[in-house]
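Here the complex is missing a single protein chain, while all its other protein chains stay put.
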Amino acid sequence: MITLNINKKNYKLDADPETPLLWILRDHVGLVGTKFGCGVAQCGACVVHLDGEAVRSCVTKASRAQGKKVVTIEGLSEKNNHPLQKAWLELDVSQCGYCQAGQIMSAAVLLKENKNPTDEDINDAMSGNICRCGTYLRIRDAIKLAAKENI
Amino acid sequence: MIARPKKNNRYNGALRSVLVITILASFVFFMAFGADALTVVVHKPIDSKPVVVKDSVASVAAFKQVYSVLMSPRCMNCHPSGDIPLQGDDSHIHSMLPKRGVDGKGVFAMKCSNCHQPTNTPGLHTPPGNPEWHLPPANMKMVFQGRTQNQLAKQLMDPKQNGNKDMKKLIAHADDGLVLAGWNPGEGRTLPPISHAEFKKAWITWLTTGAYAPEEK
Partner (left out) sequence: MENNETQNSRRTFLKTSLLAGGGLMIHFSGLAKFALPHTDEGVPAVILSEINGYVKISADNIITLVCPNPEFGQNVMTSLPMMVAEELEVDWTKVVVEMGPHDSVKLGPQFTGGSNSMRMYWKPLREAGATARNMLMLAAAGSWNVPVEELTTKLGVIHHEKSGKKATYGDFAAKASGIPVPKGVKLKNVKDFTVVRNSQKNVEGAKLVSGKPLFGLDYQHEGMLIAMIQHPPAFGMKLKSFDASAALKMPGIKDVFRQELYGDGFEQGGFDVRTFNEILVVVGKTTWEVMNARKKLIVEWVPAGDVKDTMAGRGGKTEVVVPGELETTAVQHRKMLEYAKKPAQQLRKDGDPETAFKNAAEIIERTYNAPFLAHNCMEPMNFFAHVTDEKALLVGPLQAPGWTEPTLMKVLNLPADKIEIQMTRMGGGFGRRAYGHYLIEAALISRRAKAPVKLMYSREDDSTYGIYRPMYTATYRAALDSNKKLIAFHVKGGGIPEHAIHANRFPAGAVDNYLAEGWAIPSNITVGAFRAPRSNFNAAAEQSFLDELAEAMGKDPIDFRLELLQRAKENPVGKNNDYDADRYAGVLKLVREKSGWSGVKDPKYSRGVAAYFCHNSYAAHVVDLTLKDGEPYVERVFSAIDCGIVINPDAATNMVQGAVVDGIGNSLYGGLTHKNGVVEENNFHKYRIIRMHEAPKKVDVSFVRNDIDPTGLGEPPFPPVFGAVANALYKATGKRHYQQPFALPKTEPTSV
């Protein structure tokens, strides 16, 4: 049994606390916006916020999340209106879209800590997130657009 | 999960070999730990001021062993010459280029602990873990990569370059959690060339015999 706070809601779950947070979210809670990509913290598809940090849920045990606040893409904003979500739509970033939740969650931490990121800041923050369709240019532009709106 | 074909053309389950590795790894870990506990007893009391008895020959010999550990991937990978850690037994630049950051703990969405958990993540090619996982901070980079024995020995003794450590702190550093993590590197990674006990013995010997820097060749 494990208790987790996910997107401001408390869940009491019948799961092994050793289970990676990713599978708790997907298989036990039914929040499937967080994606499985590699399982070894290489691709960033599974990024969620743990007390505001962009952790990779595929290698983060549920036990680490106990007593902390988990935020997933589903809980990033009230009405899917986070400046990044709006910028992503404005620039129509997605191709297949599978990695984009992870991209947005990583970018959200970047913007929280750096209101006006340079190209290099974006590289430093986003090089852990793979996009196989190659939408990096638009991701970069969307982060800059969201930053503008954020200021 | 892959069973590598063996020479005799018999192929056992991947899982069996992984199990064996796991058991071996934990054995090594416990061995190191046990020996380490013993060593601590031998060198007690470390609270009192360490006694230095100068012996340049013994000191230089001990440093050679120390150097072999510090330059092994398990130590050097997080003491890079640049602002990006190294990775793997071959010390390649860490993929995805995580940056040191001011405190050595990474930047933005690429903080060390986003991937590196408090403990090793099970499995091959997964992030090794430690609660304190980080690089030296930006204002005290403590670079190992590329340093000669002479350079590194001097650097280690220079409080301006070693994190303001005096002899006592240097000796205590041998038992630092992150230093110990080098001997518990996670599946598929080689250990430093000597045991932690041997390393610690060499480290203290080097320090207590005058911390001589081997001459440049």
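Order of writing sets the chain letters: A and B. Residues in each chain are counted from 1.
Convention: contacts are C-beta pairs under 8 Å (C-beta built on N, C-alpha and C of every residue); 3 or more make two chains touch, one makes a residue touch a chain.
None of the values given here were measured: they were computed from a predicted structure.
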{"item": "Chain not shown, its touching partners among those shown", "value": "A, B"}
{"item": "Selected residue (touches chain absent from view) among A:I73, A:V109 or A:L145", "value": "A:I73"}
{"item": "Which residue of A:N5, A:S94 or A:N114 touches the chain not shown here", "value": "A:S94"}
{"item": "Touch residues of chain B, complete complex, unshown partner", "value": "1-5, 9-16, 18, 87-93, 95-97, 124-125, 127, 188-190"}
{"item": "Contacts of chain A with the absent chain, listed as residue ranges", "value": "15-16, 19-20, 23, 26-28, 30-40, 42-43, 45, 72-74, 76, 80, 84-85, 88-89, 92-101, 104, 119, 122-123, 126-140"}
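In this text, only the chains that are shown with their structure count from here on.
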{"item": "Computed distance of Cα centres, chain B from chain A, in Å", "value": "32"}
{"item": "Contacting residues of chain A [partner chain B, same complex]", "value": "40-42, 47, 53-56, 59-61, 64, 105-107, 109-110, 113-114, 121, 123-129"}
{"item": "Of all residues in chain B, those that touch chain A in their complex", "value": "95-99, 107-111, 113-115, 117-118, 121, 123, 125-127"}
